[in-house]
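Just below is one structure, and these are the notes that go with it.
Removed from the display is one protein chain of the complex; every other protein chain stays in position.
Each chain gets a letter, A and B, in the order it is written, and its residues are counted from 1.
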Amino acid sequence: MSEAAMQNRLFIPRSCLTTEGNKTGSWRFLRPRYEDKTAPCAAGCPAGEDIPKIEMLTAQGFFKEAWETILQENPFPAVCGRVCFHPCEGSCNRGEYDDSVAVHTLERFLSDTAARYDFRPSFARLPSRKERISVVGAGPAGLAAAWFLTLLGYSCDVFEASPEAGGVLRWGIPAYRLPADALRQDLRRFEREGIRIFTRRPMDRQFFAEAAGRYQAVILACGHGRGQSLSIPGEMEVGVIEGLDFLRMIRASEMAVGGGTEAVIVNGAGCGRSMDTLGEGEAAAEGSEFPGKIGEGALSSFDGLTAVIGGGNTAVDVARSVIRLGGKAVICYRRRRQDMPAFADEVRMALEEGVALEGLVSPAAAGRDGEEIVLSLRQMIVAGMEGSGRARVIPDGDKMKEVRVRRVIRATGAGPEESWMLPAVEGTKVLALSHCRLVSGEGKLVVVYAGDLANATKSVAHAIASGKEAAIALNALLREGSEAVIPRLQACAVGDGPALSMEVCLGGERRLRSRHIVSYTEINTDHFGFAPRITQPRLLVEERVRSFAEIDLKISAGLAMKEAERCFNCGLCNGCDKCWLYCPDVAVIREGEARRIHYDYCKGCGICVVECPRNAMSLGEGEGEG
Amino acid sequence: MDAEITEREYMHSGHVGCPGCGATIAMRFFLKAMGEKTVLVLPACCWSIIAGSYPQSTLKIPVIHAAFETGGATASGVRAALDMLGDTETTVVTWAGDGGTFDIGFQSLSGAVERNEDFLYVCYDNEAYMNTGIQRSSSTPYGAWTTTTPGREWKKMRKKNIVEALVAHRIPYAATASIAFPEDLLRKAEKAKGIKGSRFLHIYASCPTGWRIPSEMSVKIARMAVQTNIFPLYEVEDGLRYTINHKPRGYLVREYFRHQGRFQHLTDRDLDEIQKMVNEDWELLLRKAGERV
Partner (left out) sequence: MRRVIEGSHAVAEAVRLARVQVTSAYPITPQTHIVEILSEYCEKGALKARFLRMESEHSCLAALIGAQLMGVRTFTATSSQGLAYMHELLHWAAGARLPIVMAEVNRALAPGWNIWTDQTDSLSQRDTGWIQLYCEDGQEVLDSTLLAFRLAETVNLPVMVVLDAFYLSHTYEPVDIPTEEEADRFLPPYAPRFRMDTAEPCSFGALVPPGDYMEMRHDMALAMEDALMQLVEIEGEFTRIFGRRHGPIEAIDCNDAEIILVTSGTITSTARLVVRTLRERGEKIGLLKIRLFRPFPTAILRETIGRAKKVAVIDRNCSFGAGGIFAQELRAALCNLDPRPLIYGYIAGLGGRDVTPEVIEEIYRRTQSTDRPEAEGVWIGLREAL
């Protein structure tokens, strides 16, 4: 070294080398990793919607993407956003913190937004197949089956007896809950995706004979169109009206208003007539004035009191429709209010609107007295509880009650219209699944019973679930044989099932999620603050009863995002980056949207896993891939 | 993701901090607020080791390792030199543990603050002399086990209130902060950076090793300390104006103590005593903040 260099050299403790040479990952004995898991709402949704993802996208303002996420699992967002009984909210973890997230309201918002901006969705689907499937009944189950089969690559033809598609969605549920326009938002999409719907095509035995030649399978989803009789003396004589028919007539009158030529009127005695018995133009004029007349109180046939027998949604729908037609209604139910199978919200609104409720009464007989009907009601008492939490009732001795009403409408249950609609119980090859029944045989046409025909729980969400299950099961059967059906269904389950995911079935990212359902105690609530749940804006009672206008109003995007932010996104990484933030070793790398752990340096302290607000990370033993 | 928190890192991976070390989390947050025009004076503490052994350096800013008790004094010299060199941008920061702040370093801290030296003093508090193996300091809380307060000799003196001691100097800015409240910490660091004169940050930094807690609980424990009012988040300006930044629901202290090995020996009676002490201190703070008459 030169003299000058010697002069300048100083060996001092001056350090400038990075510490990155120390691979502190070798200290680790526990290994954190990103692991998306299943949310209880998604598992609780019969259609298996990816709810945490929907809310995450909504909160971030990605409304179209959120809406597409719904469509991947449920082709009826506009419908469900209005009429679903939202079991998701019942299992929502946020409910244990403050209030459950208003998933239902947000679904409605997304469908409204999609309609407003005419979103054209894109979603995963398989390449076209040669098989053709026929679907009988364009209700929620049948259409859902057609939708999912289309995603699986099949071409579908749907046959519907009524003039318009929709089933209960069009002909059962009143317009103040589900307007025809809203239904059309969803229905439009089916046609756009190439599903052919043939209306005014009722089914008969001959169809099966012809179908075998043209189709590889038939999905029977005709629903329960025949109302159950009360089986009391005088039922026929006094002219007890079937609730389902009553609702159907009201929905049919909208066609006249819309300019259609078909119309049905209610005659003085209150019995309905089937639509196809009308001659063209026969009652068109009166039909077109029907709602108006009713609304103005000009039609006298709806004065007085109407007794509605039953406690389910149909009974409540009937009673609330009566109110809107200018009449008064009293619901007569054999158990108590809290035992009614109808949605609690609906019952509450009915009572607000002036519907009376007689609990613990059962019809015994009906007799006519001039203009009035005398309805004898047996009084009931609670005699214990059933397993389901509902009261078990028995007659209270001989105690009876009488009510005098103008008319009686029954809504005590329904069954399939034709006997051949009933699913086979045993036979060649019957596969009884959770929401549908598969009947197949060597060389025979495969028949799948779906919807109310095969579901234990009769709801729109379960109908959609049924359609999905039918589609996935049918696909497995056709592609791999009947042995493959149950394994395939299990592979697509959300959590423990029975909800299924089409995204998983099509090989999407959701298949990578752990089946573990995140519980409330696994959420790190430190990262949240109390926030009140949005209140669904509604028409005032006075406004509600005046017409069949939709009760639930729209919400703004701002409110929607705020509500969606309340969602914990259980088990789903939403990019909050608390993992990155708290890592003492700067060992969480962000690469665009993705995150990964730098295992060269991660010491396995586990802070990321504990701080993850939503349990989207796991801490495990041993090494293995990242 | 918090858009306000910069992605820029001033700390390398590969440092030898214990898994879950709160002090490293504190430094990482702090430097994000400070930026690269910072000189760090580092008296003896855990960070003396975490900062890297020769020839490695963990931080991307200049670091002056200083003798244990000289945090305030060395920084005074550094500031004077920068002034003479005409540098008005660089912030002088002393980064010290509780030992080097509350005990041996107290004199030089007090001296520097009395002179209103233009520097930012940060005490990251893990409540004992951790670097030398968990010995008690005047920052160790009432009730704690340490190697020099073992068994029945658990610490029966209250934790010294360093912020109040400095407030008595009419320090321009003093504040508490916690690794579990990063936005609050960053806001205070940035605020402190913009003030001239002496500034003090007291950061609660959990120590899994010394407190006998599982490493993954490091941040959660820090949060609990605030939620139980054991370590309130507040700031004092000019030694006069108190602002309490966070009014938690006031969880029972029992919850906080239950999770830590260093407190396992405490009986229910001891915990009741402690609850009273915490309530008392909290009431006092509220009065100072003008929230109680």
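What we mean here is this: contacts are C-beta pairs under 8 Å (C-beta built on N, C-alpha and C of every residue); 3 or more make two chains touch, one makes a residue touch a chain.
Here the structure is a predicted model, which is why all the values come from computation and not from measurement.
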Looking at B:33, B:78 or B:163, which residue reaches the missing chain?
-> B:78
Listed residues A:13, A:558 or A:592, member touching the removed chain | A:13
Option from B:21, B:63, B:96 or B:253 whose C-beta touches the chain left out | B:63
Residues on chain A that touch the omitted chain in the whole complex?
-> 8-16
Using the touch rule from the top, list residues of chain B that touch the missing partner.
-> 36-39, 41-42, 48-49, 51-54, 56-67, 69-70, 72-78, 80-85, 90, 107-108, 110-111, 114-115
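One rule holds for everything that comes next: only the chains that are shown with their structure count from here on.
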What is the distance in Å between the mean C-alpha positions of chain A and chain B?
-> 53
The chain A residues in contact with chain B across the complex are 13-24, 27, 524, 526, 575-577, 580-582, 584-587, 590, 598, 600-601, 603-607, 609-611, 619
Mind listing the chain B positions that touch chain A in their complex?
-> 1-2, 5, 7, 9, 11-17, 19-22, 24-25, 28, 52-58, 65, 179-180, 182, 208, 214-220, 223
